[in-house]
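As you look at this complex, bear in mind that one protein chain is not there, while each of the others sits in place.
Naming follows writing order (A, B and C), and every chain is counted from residue 1.
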């Protein structure tokens, strides 16, 4: 209710501040009998981890996760999974000078107005450091979905002005930008180097997909699969927009152009992004998100103190010049969590009536 | 849990099918003592009502709402408000021929896969007729917010290729398009007339605003104000994209361009759309949605029967050539519901610590 | 959140006041494909209905329920079921004199303190009239459970000082007391006649059972099957105590006496009432509730006005001298709702791991 839990049947509740002793999560609702180890979570955590290239923040966190419960003899027991990551490289002194000032485009001002009280060390709870726990929880969901034949994947589809296609999924993990076009990587390196020199930051667009989801997943009305996905993705730090399938391009499309016709061999197009009426169609589910430029930059900006006086500030500390890049595994995690939650919800209500999620003839 | 309820403290649960005997809702969590009458709800219902111009569906529904509980002597009692609208113009025979076929871009196929069972009369539960109850519930929220000095408003910001500015809020209610630019109305009429002749449909973009929200509203992490708003707006039939503030334009913005600097007189810009870190900033909250073209068109399209055989179909019945237009009051309603819910949530946790939602000096 | 909804996957939300125009409910989460008609609900509503014998209130309500949605061609569709009962015999004038006074042992005082505002007509929302909707919703749950081989039943196990055994389930429906011992019915008639003459009321004890529940149903920790059942039963008007199995008798039992030993042919006793560790054991689930005497009696009692002045009052109107009697179908309904909710919850998490709810060898 206080905003720290996501999901209805598969629930993820996180705690922890950027510069507190630890981050943690309780992942509840995972069915028993799923193979799970800390290594399964570490793979995705390492993909999000800071300090792995010179294009991200230089804060060094091992992000080593411990599973404290819910797994016994290598399998989930059906009881809640407690997760813990100790913070190791919190340098709170970096933040002492912002104690009394609101950083522009940061949550500082709103949090102070809301709580009347503020953990100013690195943004406290509002820091994107919290997303480490989402990635860990998402890895559990991915593990579950994989067993159902569902694959989750994502890539950087735009960096500032540079639009990027999806040419080769296999290279996404081989460059620090989650770029799916191997020929554009050097262009991204040049852009980021110039940006860093400038002391500025830039926005990004990230695209995620779920492959192998059977038709029939989702709930009607308010908890449509796309609505919950929009919720999940918009809840990621810095996200300002969410699209399903064609998204805003649908505004100027005609009905004849947008509608995905059906044939005995399957759908003839996928403008809908795999979700119609809030329910999966059996096609690839695709969503896109817009991320604003990193708020912490070294170019001075106007602000006010807690007392309402004018000031100018530079945000020091260690930051990503484009937060959008590391958002790829986070967006994947949120997509996985939404799908797993809906899978369980589907099963609760529909299990013995229809065979669960049967495919249309000719559909992958 | 089955997707028919929205909100956590201020909750709206709807029931009813397009061609069933009635639509209804239970609106729960409304504080006691608020002045409320059926007339307060009817104003917004009439704005959404079908059959009011030749640019919308010709189905004629009075959409007369009854308040069955929760109001006594002209004021809310704090107990649940039961709402009912009887359906009067359901012509189910129109739908007999689609009983065995899936209409492209409709929820038919997904619902059948999900439930193994389908109310084929006008889309049953998946019909946008359900949104009448959202508008009624939203009118309750608007009434509450108005007493807190918050105004909710919306307009059509794009119809197919025609982009529309917001020149004059006072004219929005005076044309059938919710257009805020009086000089463009005839252009819209011409476009719609041509579209109808063609038997086709088109997408639209709708923009909504909340004016007067104090800073500090929203929850951290998953239930950010923008995340819940994205959920609410994406849950409206035909919506494929949601933006907060600059939305996807933020992708190519630099940090210096996007960040809203603060001064003792208030913020110097509003790229964020009034929400930063999931918490309101005290500026105007602004969101935009993309709506796909109406799926029901008279130009034949390829489809399949329930048995998986190829067929071709024309969607008869009575439909809007652009569902986006009537979405304006629906989007306003969802915005109002989200804000009222967060208002109550804020008050629960923060009431006696900070004075609720105090303004920044110099901020409206 | 405001207390008008019960259940997590199978949810019942009710609205309506004792003397408002109607009572209603939304029953959500019911799987699709279940046969259901208004007649299925009416049977239980008639068992609870007031005015059927001279031992209950003389208010005459047809309690005729309408299903407004969620059922199509005689089967549930999986979408929310809207229910409505119009009030027909509300005589609000009976209550005009209590407008300014708190009736002892009624909710009047607490409601006024809570809401600062009060619907004084027959207790408004606090009236047990609301339980009609629970019985209707419970009938849907019973219908579902019956298909799984589960039978729900209840009887009056004590009326004031008269303790009643369970001798013959078949006679429960044949007397106005839900008494399972045919030889004691005339004793109950005599007691009730004397009580009515006296103008007084008395407490009661009601016992309910679920037969045919397989082992493994329930959740750990907070949502134990017995904890949710205690919640459900204690939420019935006038209930002051709940027991599972031996209940308070367990206080003076030794471990050797209480523990239900297991054998290859099944359990050797059922002190636990069919639930251990919050999970069903496959034995008969049994719970007992204590109901306080009806608060509305014609013997004058001391009270205060809204202004805090002393007064004396007689509660006129039409009331049951023992509210406990008509609580039998209500308690059955709550038991059915809890079990159906847990059935769906079980299936969500456990469906494809264990075969659902398999029996122990030798166990019914």
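Keep this in mind: a residue touches a chain if its C-beta (ideal position, glycine included) is under 8 Å from a C-beta of that chain, and two chains touch if they have at least 3 such contacts.
Since the structure is predicted, the reported quantities are computational estimates derived from the model, not experimental observations.
Student: Can you list the shown chains that the absent chain is in touch with?
Tutor: Output: missing chain touches A, B, C.
Student: One chain isn't shown here. Among C:33, C:78, C:273 or C:329, which residue touches it?
Tutor: The one listed residue touching the chain not shown is C:273.
Student: In the complete complex, the non-displayed chain touches which residues of chain B?
Tutor: Considering the whole complex, chain B reaches the absent chain at 1, 9, 29-33, 78-79, 220, 344-345, 347-354.
Student: Name, in rising order, the residues on chain C that touch the hidden chain in the full complex.
Tutor: 1-6, 8-9, 14, 102, 104-111, 113-117, 125-126, 130, 158, 160-161, 200-205, 214-224, 226-235, 237, 239-264, 268, 271-273, 276-282, 290-295, 297, 299, 301-304, 308-310, 324, 345-346, 348-350, 353-354, 357-358, 360-361
Student: For chain A, which residues reach the chain that was dropped from this view?
Tutor: 1-2, 4-5, 8-9, 11, 13-17, 20-24, 26, 28-29, 32-33, 66, 68-70, 72, 75, 77-82, 84, 114-119, 124-125
Heads up, the rule we're going with is that only the chains that are shown with their structure count from here on.
Student: Which chain is most central here if centres come from C-alpha coordinates alone?
Tutor: B
Student: Give, as an integer number of Å, the spacing between the C-alpha centres of chain C and chain A.
Tutor: Result: the chain centres lie 45 Å from each other.
Student: Approximately how many whole Å separate the CA-defined centres of chain B and chain C?
Tutor: Averaging C-alpha atoms per chain gives centres 38 Å apart.
Student: Cα centroid separation between chain A and chain B, in whole Å?
Tutor: So the centre of chain A lies 26 Å away from the centre of chain B.
Student: Which positions in chain C are in touch with at least two other chains?
Tutor: Residue numbers touching two or more other chains: 1, 9, 29, 32-33, 78-79.
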